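Each remark here refers to the structure printed beneath this line.
All protein chains of the complex are present and in place, except for one that has been dropped.
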Amino acid sequence: MDHTANEMMTIAAARPLRNEDVCFVGIGAPSAACNLARLTHAPDITLIYESGTIGTKPDILPLSIGDGELCDTALTTVPVPEMFRYWLQGGRVTLGFLGGAQIDRFANLNTTVVGPYDAPKVRLPGGGGAPEIASSCGEIFITMALSPRGFVDGLDFITSTGHGEGGDHRQRLGMKTKGPTKVITDMCIMEPDPETKELTVVSIHPGVTREQITEACGWPIRFAGEVVDTPAPTAEELTTLRDLQERTRRAHAA
Amino acid sequence: MDHTANEMMTIAAARPLRNEDVCFVGIGAPSAACNLARLTHAPDITLIYESGTIGTKPDILPLSIGDGELCDTALTTVPVPEMFRYWLQGGRVTLGFLGGAQIDRFANLNTTVVGPYDAPKVRLPGGGGAPEIASSCGEIFITMALSPRGFVDGLDFITSTGHGEGGDHRQRLGMKTKGPTKVITDMCIMEPDPETKELTVVSIHPGVTREQITEACGWPIRFAGEVVDTPAPTAEELTTLRDLQERTRRAHAA
Amino acid sequence: MARLTSLAEAIEENVRDGDSVTMEGFTHLIPFAAGHEVIRQQRKHLTLYRMTPDLIYDQMIGMGCADKLVFSWGGNPGVGSLHRLRDAVERGWPHQLEIEEHSHAAMANAYDAGAANLPFAMFRGYIGADLAKVNPNIRQITCPFTGETLAAVPAIRPDVAIIHALKADKKGNVLLEGIVGVQKEAVLAAKRSVVTVEEIVEDLGAVSPNAIILPTWTVTAIAEVPGGAHPSYAHGYYKRDNAYYKAWDPIARERDTFLAWMKDNVLDKGPDAYARYARGA
Partner (left out) sequence: MARLTSLAEAIEENVRDGDSVTMEGFTHLIPFAAGHEVIRQQRKHLTLYRMTPDLIYDQMIGMGCADKLVFSWGGNPGVGSLHRLRDAVERGWPHQLEIEEHSHAAMANAYDAGAANLPFAMFRGYIGADLAKVNPNIRQITCPFTGETLAAVPAIRPDVAIIHALKADKKGNVLLEGIVGVQKEAVLAAKRSVVTVEEIVEDLGAVSPNAIILPTWTVTAIAEVPGGAHPSYAHGYYKRDNAYYKAWDPIARERDTFLAWMKDNVLDKGPDAYARYARGA
């Protein structure tokens, strides 16, 4: 089966999710990936949305972080202060998903402003839950399409901290969690180098070349010593994802 | 109708309660007084017990602060941290009821120890909710039977602060609430002097003499310039209270 | 005791020019009808608090109600930007909007602290994040036992909180269910509160002993406005109108299409216009 780059990204993000994971899910690609994992290899995965829904099993993808579908299918729904206090800060979330307008080589993210903060060229939506998701979850996956505008050599604003300035900076800031362990793009998967924490390509999606990746990244991207080929989507993965998205499209159009 | 001193105390404590009050209720005499008020002149009074029950209307008096009757008849029941954070500290309670083993002339209370803290002669139950009830409620009523052992000239331990050392001490400690405004005993009602905040007899129950009060109080008790006679219990008050206590006795014996 | 009244009177009596106002609702139960009434009554110089400003604040900001916005995520969920918010921030239209920006965790804790009558909230947050550099209301506090440094923000204590709830009984006790967000905290943190509800019923009926209920003595005014959360939704009544959220994007992109839409759909309408979105309507 043919697949799009975006489908590959979602499927690649779904694969490493485990049945035992408790995931803090954002809207968009993370939500698709988490629910794809739930509908394929990780049926008991626990999905949490910051609107307070715990253990939700939506039949369609929510448009917003608080669609009724999330509450209707949840084990329980808690107030938002409790969500951030007992569940996120409480250290109950094993895996958080983030995206952003811009990312740098140490997986720091910007979703706040392009240009100066006080006179922005583009005013982005802001951090929302991201600053504390980045520090409180056991580890972080990031999904973003690879582009020079998104993968930049220096952020205008650090909305949420990945590996800071690299190396052991995260620990020096007092964080005990792993931070970003994977960046899943539409062209490849990157992981932080074990020492420097600089993002490094470890897996390349089918049909993509190293040159395309280098061109699409705003900094001189490094490749790991051993780079593997991302397995192409299986028929089950693709069918499940497309069915989910078709159900979603029909429901939101109604 | 004849009445006991204890009945007079409960009835005198019930009378000043208003329909608009939100009362933080303790077990024992306060609970009887608050429910008597609800069953007579203040049917819409809001009763809160620290177990988390809000707007409770028990048909019998609870033995403990968390009897099922309180939850079954409540408007809603909240977790205990919420009770202390949003409702008590939140400033939502107009009136708190306290009692204690010992009280001093400035209406400070001891429910912790008799004797030194580290080598107590008598180990009392402790403060429970009292330290923060005393500071967070709009005002405080205290109900205690008058006796030399209870009304003492100097406390071994200040469990909860009334008027501290008297005068404006409460304000100097940073409290913005009124503190104890009435001490209702089985012999009389005391109120703090407007200036010195020393407890002063303002109303004497039927059949009690000034000499009896002076003898029963552990410090040289003062009488206000104008001391009134506490009206004797009405038939309605007495009947309602006795019915309540009889229902309670039967329920707890079952 | 809450006063049962009309929406127009509730807003007239409780929202004043220059007030700090929070209108909460986390996707669910956003008080759109009440926001439109504030616009119709032409309130000015408001300081608006809301974690996720959403379309209702885009509309209020575009109509010039607000001098300042305190928020943590300002987008059209799943769709894109809030164009009126951006126009105000980036180009000062209809006038300059001051912003104070936080994270969700900060604001959720700040509402909690407000409800708890504390002067500030503390949490483990903003580690390494630039927001702390541009917002002087993000400070630090040190644990007196471990020495750990935590983030501190002021409690939110608005003049008035406005929320939409499912139902109220005739005494004015208010029931919230489903995604309850920070609305209970917002009401308890505010000096005054206005609650719109889907329906006013004789009594709240058989609810859980731990149901989320605001007692009547914590609420200032209640107005029955069926459908009043639309295009947000009301659990058990009607669903989120996702198509409206998508349709808003092109309307809000340009000032003239925005103003024309507001005239037709808000200024020339009243709370009754929401009835068609209510259950069974």
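Lettered A, B and C in written order, each chain numbered from 1.
We adopt the following convention: a contact is a pair of C-beta atoms (placed from the backbone, for glycine too) under 8 Å apart; a residue touches a chain by one contact, two chains touch by 3 or more.
As the structure is a computational prediction, the values presented were derived from the model and not from experiment.
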Of C:180, C:197 or C:229, the one touching the omitted chain in the full complex: C:180
Full-complex contact with the absent chain, from B:18, B:123, B:149 or B:242: B:123
Residue in contact with the excluded chain [from B:43, B:68 or B:154]: B:68
Contact with the hidden chain (one of C:41, C:96 or C:210): C:210
Sole contact to the chain not displayed, among B:15, B:57, B:85 or B:105: B:85
Touching residues on chain B - with respect to the absent chain: 27-28, 50-53, 62-68, 70-71, 77, 79-81, 83-85, 88-89, 108, 112, 117-118, 120, 122-123, 125-132, 135-136, 157-161, 164, 169-170, 173-175, 252-254
Chain C residues that touch the omitted chain in the full complex: 116-120, 122-124, 137, 139-141, 143-146, 148, 150, 152, 154, 177-178, 180, 207-212, 235
Chain A residues touching the omitted chain (full complex): 20, 22, 46, 54-55, 71-72, 74-78, 85-86, 89-92
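By our rule, only the chains that are shown with their structure count from here on.
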Relative to chain B, chain with the most remote C-alpha centre: A
Chain pair with more C-beta contacts, B-C versus A-C: A-C
Between chain B and chain C, centroid-to-centroid distance (C-alpha), Å: 40
Residues of chain A engaged with two or more neighbouring chains: none
Touching two or more other chains - residue numbers and ranges from chain C: 112, 185, 212
